[in-house]
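Just one protein chain is left out here, and the rest sit where they should.
Every chain is named by a letter (A, B and C) in the order it is written, and numbering of its residues begins at 1.
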Amino acid sequence: MVLEIKVPHGNDFTVLKPLIPVVVSYILSFIYIGIYWNNHHHMMHTVKHVTGGILWANLHLLFWLSLVPFVTGWIGENHFDPIPMALYGFILLMAAIAYFILRSLIISSQGENSLLARAVGNDIKGKISPILYLLAIASNFVSQWISGALYILVALIWLIPDKRIEIIIREEIETKHTKTRSKPS
Amino acid sequence: MVLEIKVPHGNDFTVLKPLIPVVVSYILSFIYIGIYWNNHHHMMHTVKHVTGGILWANLHLLFWLSLVPFVTGWIGENHFDPIPMALYGFILLMAAIAYFILRSLIISSQGENSLLARAVGNDIKGKISPILYLLAIASNFVSQWISGALYILVALIWLIPDKRIEIIIREEIETKHTKTRSKPS
Amino acid sequence: MVLEIKVPHGNDFTVLKPLIPVVVSYILSFIYIGIYWNNHHHMMHTVKHVTGGILWANLHLLFWLSLVPFVTGWIGENHFDPIPMALYGFILLMAAIAYFILRSLIISSQGENSLLARAVGNDIKGKISPILYLLAIASNFVSQWISGALYILVALIWLIPDKRIEIIIREEIETKHTKTRSKPS
Partner (left out) sequence: MVLEIKVPHGNDFTVLKPLIPVVVSYILSFIYIGIYWNNHHHMMHTVKHVTGGILWANLHLLFWLSLVPFVTGWIGENHFDPIPMALYGFILLMAAIAYFILRSLIISSQGENSLLARAVGNDIKGKISPILYLLAIASNFVSQWISGALYILVALIWLIPDKRIEIIIREEIETKHTKTRSKPS
């Protein structure tokens, strides 16, 4: 995580007050990057055959995520003004698309019956998120409160403990255990 | 570790003098983060069944720890003034609570007989720390010396080589060895 | 990745305009470092006998790559002026040479029949790159557009999914599987 809050000059709570939008944007981006980090980590564990395409799709995702600290700093310093907020949404949208491309490449290379394909299922979360990002970017020019609420909504949707991840991990572990147990017999 | 000390202008010891509070706060935070890093690393090794809850409790802990460099810089720049010192204690308190939540979730998911549950035991250190943090935050408005002494005390309590960690690691290794040895028989 | 874009002051697209050269140099360096990171990661996996020489050749490569963020920032801040662009090319050239030395040492220590030696083959990409870097450094004093185009060309050459990497990884995995399968029999 390269998110950063600059140390203020002064020694009381009044110098912290202008930091409030910085902290709010920090928390929001921390959750987003945490979600990607968790899901990405587990998705990469299901990969059995790495291809050049997967490597570049992975780099593409990292590129957009690497820009999150920059836009986070920009919306924090400008109190959620429309243009920075729109760029923030654009970077998140591109990261969501990059994640979708990476996942599709992994599934197509592993076969439709793979662990990941079954665990992802119809993937409502993945389909709703880009639409909500687009709505947030657009609504942002009407009111930043609607836009902000939509960004928080996407974060909350993903914060709900994801049964799919747990299923992937459990199957993974069980597969390993079965293999280990059956190996010497 | 993202703790940082800014390079001073000037080439003698006089320019290092104003850095003394910065270095003191640096050492204190280095020990705190080192303690968390060590304990966290070993606790995560005892996890056999990862759940969504554990993932988020882990992210929650990382969130508070990620704010330690910020408050460390703030107390260092303000020579341990009351408000920065209180915020420092608050962040450490929240990290201690986050750590407690993470550990409880891991123990409840692994069963009361798990390695971690036995190793933690009645956990005096974990119960005393939050109380000492609260005392440090309060006493800070009377005298920062009492508050500072309490922060150092918590660090010292945890610096005593922890027999529990060694027990966990030893049992871990022995379990692995036993498994390896008994596997092909 | 230590590439960084400074948060601008101001809240509209006009403050982003001066950032365009910064972003362009950021993207270019991101691709270069991504290419090295991917190839390096897989090359190191083929190493079976680590020697002191390999360790130092590895450190030598990391040294030049660690300077990429510095020259990236310099060309971005100076809108691709000739001298920064020449230094950029020089650092990339040295990194390419360091990579060549590392690879040669690995191949010579693993034997000509090793996985890496077969996968690398006649290595056209590795031989063309330094020549293109030299051309870019020289042409840069005539026109930065030619120089910039040559840097992008090298990046594109390496972006083409590399069949060699896939072959290495596939053979690696298959070798492991074969070992695992044949172990208990």
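Note that in this section a contact is a pair of C-beta atoms (placed from the backbone, for glycine too) under 8 Å apart; a residue touches a chain by one contact, two chains touch by 3 or more.
On a predicted model such as this, the values are computed, not experimentally measured, just so you know.
In the full complex, the chain left out of view touches B, C.
Checked against the hidden chain, the listed residues C:Leu55, C:Ile128, C:Ile146 or C:Ile160 yield one contact partner: C:Leu55.
Annotation for subunit C: contacts to the undisplayed chain at residues 2, 48-53, 55-56, 59, 62-63, 66-67, 70, 73-74, 77-78, 81-84, 87, 183-184. One chain of the complex is left out; on subunit B, the residues touching it are 1, 3-5, 7-13, 16, 27, 30-31, 34, 38, 159, 161-163, 165-166, 169-170, 173, 180, 183-184.
As a working rule, only the chains that are shown with their structure count from here on.
Shown here, the protein chains touch in a chain-like sequence that does not close on itself. For the pair subunit A and subunit C, the CA-based superposition corresponds to a rotation of 90 degrees in steps of 5.
Greatest centre-to-centre distance from subunit C is found for B, with centres as Cα means. We define each chain's centre as the mean of its Cα atoms; on that basis subunit A and subunit C are separated by 27 Å. With centres taken as mean Cα positions, subunit C sits 38 Å from subunit B.
The set of subunit A residues that touch two or more partner chains comprises 183-184.
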